[in-house]
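One protein chain is absent from this view; the other protein chains keep their places.
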Amino acid sequence: MRLELSVNGSIHVVEVEPRMSLLDCLRERLLLTGAHAGCEHGVCGACTVLLDGVPVRSCLMFAVQADGCAITTIEGIAPGPGELSLIQDAFCETHAMQCGYCTPAMILTAHALLAGNPAPTRAEIVEAISANICRCTGYAQIIEAVALAADRMRGLNQPAART
Amino acid sequence: MSNTAKAFRFISTDRRVREDRRFVVGKGRFAADVALPDTRHVALVACPHPAARILSIHTSEALAMPGVRYVLGGRELAAATQPLLAGLDTPKVMRRPLAVDVARYAGEWVAAVVADTRAIAEDAAERVQVDYAPLPFVLDGEAAFAPESPAVHADHGSNVLLDRTFTWGEVERDFAQSPHHLSLRVKWGRSSTVPVETFAVLASWDPWREILDVFASVQMPRFPDQVALALKLPGSSVRVHNDVDVGGSYGVKRGIKHAVLVGYLTRRLGFPVRLVEDRLENMRGGDGHGPERNFDVEVAFDERGVIRSMKLRALDNVGAYAGRSPFQLGKPIGAIVGPYRINSVEYRAIAVTSNKTVQEAVRAFGQSPTNYAIERAVEEVARHRGLDRLEVRRRNLISAEEFPYRIPSGTTYDSGDYHAVIDKVLARADYADLIAERDRLRGDGLLAGIGMAACLEPSGANSTFEPLLNPKNETTTYVESCRIHVDVSGAVTTTIHTLSSGQGHETLVASAIGEVLEIDPDRIRVVRPDSLASLPSQSPVGSRMAIMLGGAAFHAAQKLKERLIAIAAHDLKIPAEQAVYHGGDVFDRSRPQIGRSWAEVVTIAHRHFHRLPPATEPGLAFTHVLQVPTGGSLPTADGRVQMYPCFAFEFHLILLAIDPDLGKAEIKRYLVGHDCGTVINPKIVRGMTLGGIAHGIGASLYEEFAYNADGQLLAQSFMVYLLPSAHEIPPVEIVHHVTPSPHTVFGQKGSGESGYLGAPGAIASAVNDALAPLGLVVNSLPIKIAQLGDMIAAARSKATPGERI
Partner (left out) sequence: MKPAPFKYARPASLDAACAMLAQGDDARLIAGGQTLVPLMAMRLARPKRLIDIGRLAELAFVRREDDAVAIGATTKQCVLEHDPLVRSQVPLLAKAMPFVGHAPIRARGTFGGSLANADPAAEIALVAVTLGATIVYRDGSELIAVSAAEFFTGPMTTVLPPSACLTCARFPVWREARLGVGFHEINARRSDFAFASAAAQIALDEDGTCARLALGIGAITPVPRRLDALGEMLKGKRMEEKRLRAAIAAALADIDPLSDLHASADYRRRAAATLLFRAITDAYQTAQPHARHAS
């Protein structure tokens, strides 16, 4: 079947079998390998992408179901070559990862959370990332990264004299 | 060499981990991300029975499907390859990637289908017809140990792979002379580290160069040469790409059978072949399960709870085959008394086969279950004597003045101050307050308990458990290597000769070299050459890389620094002792305004041969292959040997509450004191400890590879095997202490297993403290909600009416 997927702002036309998951389509057809397969049954969250701004498990969608939807993957987050978004930088500051496998999913989840909630409590951060399994970090440094990013985002556009 | 008083320039500073940059933008290069043209894909056909004779495999239907390239059976593969290496001397226990004639566990791979896509391969795998004749099977470890149990490997004659008893010291005398004894059995349930990335391997054979390229998500010593051995290739025909990022391993990503399988297929079929385990294949047939162990512990102690002697019988159910896994009974010998001053030990190590999935190396290689058993015994001693558990520990712990301390099994602990760490944790916790909080929770009707565990992290690694448990194996070499090169432009590049899985080795090595050369670590490029271009490495196991890679990098950098000084001194016409190295430049001590800059020395080295000291090689390339400190000897006749060189220490303190009606436990407070000597990178070490605690919480409360009576693994997916999410991990406060190691270049010890080593013991301790008012004790892990609920309900129903529990 022929599909039009909008990914990171660009339209891609692909030809897929109906059974191809959105995850496999992104990885194999579009060579966007930042979304990862961890379980393929919707539990670990490593496959998370944003669908119209909302985190979803791309292993639980067939690519054909995403026809016409706006998808954001980790590859669409950095502002430019060699640059990091504020959230990506916060993840580096707190070392919110080790092996990096769950990291794109965590960052996308953080982006979606902070887009709707600029001052999340620790409990809200935990709730947001609870859908993503990390086996390396024990989560604390990830929670700290999201809180740090939230702090910094709130600090943007403040007049310098305020601080 | 240790640097206690010295302030470091870069070591121990709060630097970012450079690897993080590629991961946050999704540019990690995991094995499944590597693409080669014409790659075909593998799906496995698995045996549904726990034991069965394979009568025939019918492949014609599968082969007729469009896009299917090949179906490989066990016999063909066995004819073309060597069996996979076992650690023990058990030649009749043969392990191969695909079962040959007999399948020995439900989920064992029996055939491999190769097709144009993974989906087609799965379609075809369903069409492969295998005729089986089921055989008797055994699942339980103790049952497998009994002589009348069905032998998983008929030719081996029994299920016993290892049954060896060590006696270190005057055990019988110490028992006879001790006024008190007690014994208990504790059980460590089968769980594993279960990384989010499954094992993935892509192999491509170039028949003209005769090189097998392997891109694999692997963490394994001797991986390239074991692949070569199995495939009957010279070692120099296997090229393992070390620049593949591994999505978590914590020991289990050995993948040797996967790699041999695709290695054979690519040579046979003439195109690259890829196997990415799906989660079902991984859980059941990936051979990544962890220890499943019964400990029978007997201790002899006095009225003050001081333990004089211990007898420990450890029986481990390793599953249907064994590679290195029985050695997980051997490594803990190097810390068999934990952090305690126990005078004599008898240790019986038993490894048995059963018709379960195969066990692999799990984080700390058997030390965590052993620590759990030791801590349970210590707590039982305290209970027996009616003494405070903390006090009993204090009385038994080796004290700071006693280091270096030699334990009965022959290992010397390098350094430590266990009492200081405990004091720090108690102070941070405000221990009296913690007790008061526990009592408040009890007053609210909860079952509340304080848990603690004191334990060691043997680090640096050494495979002396190999000759210890298999006298035919005389391996005493355990090394790591580093190469440094300064190019003609003055840029520094260094190499790591293994894959890593998130431990921040690039950052580690750059920090170590930057420290020696007094230049910013960010200037140092770190690359990972493939295995053909690599120096010897034993891979990141046994909590060794800070010590070994750090050490190798240090020494290579020292060699470079000495050469820079020698070149500059010669050019300045001064003796080398008169030259001072500072920040990359070299000065004349007596005329400090006179010197040679980094750039000048580099130019001389590369381009001005006429200015080099005599008999000096041009260029600036140095290597160091570091043997493990304190290593290099074989065990004595009575089984004593120095195991690992360095010993980190941790003390966990937990406040936990159990809902008595539902049996659900919640950790209210978690503190851990951690002493891993000099910390090279605080962010990395913190991550290791927190991640290790999360693993420990999982193993204690959530994770189990449970089987039913028919030999079927019940936990085949993440719906049943429960990995802790952010909800299940409480905030953890880490308290640091530093007792440097005398054996390492910066005083560093390992930390890769921290947290996991003590969390299970501490959680068990907290649960038992919470249950103590009911007269209940739990001596097995994991501790499940419903099981706890049932225990509590039974105890309460025995109480007389009106009695408050």
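Chains here go by letter, A and B, matching the order in which they are written, and residues are numbered from 1 within each.
Note that a contact is a pair of C-beta atoms (placed from the backbone, for glycine too) under 8 Å apart; a residue touches a chain by one contact, two chains touch by 3 or more.
Just so it is clear, the structure is predicted and the values come from calculations on it, not from any experiment.
Student: Just to verify: which one of A:V7, A:I71 or A:A128 makes contact with the chain not shown?
Tutor: A:A128
Student: Please identify which residue in B:D38, B:E402 or B:D661 touches the non-displayed chain.
Tutor: B:D661
Student: Just one of B:L63, B:A400, B:V625 or B:L722 touches the chain that is missing; which is it?
Tutor: Answer from the full complex: B:L722 touches the omitted chain.
Student: For chain A, which positions touch the chain that isn't shown here?
Tutor: 1, 17-19, 21, 24, 40-42, 45, 48, 51, 54-57, 59-62, 64-65, 127-128, 130-131
Student: Of the residues in chain B, which ones touch the absent chain?
Tutor: 118-119, 122-123, 126, 278-280, 661-664, 702, 706, 714, 717, 719-720, 722, 724-725, 727-728, 784-786, 789-790, 793
One rule holds in what follows: only the chains that are shown with their structure count from here on.
Student: Between chain A and chain B, tell me the centre distance in angstrom, where each centre is the average of that chain's C-alpha atoms.
Tutor: Centre-to-centre distance between chain A and chain B: 30 Å.
Student: Flag every residue of chain B that touches chain A in the complex, lowest number first.
Tutor: Listed in rising order, the residues of chain B that touch chain A are 16-17, 19-28, 30, 32-33, 35, 119, 193-198, 245-250, 276, 278-279, 501-504, 683-684, 686-688, 690-695, 717-719, 723, 725-727, 729, 731-732, 755.
Student: Taking the complex as given, what residues does chain A use to touch chain B?
Tutor: Residue positions touching the partner: 17, 19-20, 27, 31-41, 43-44, 46, 73-75, 77-78, 84, 88-89, 91-104, 107, 126-127, 129-143.
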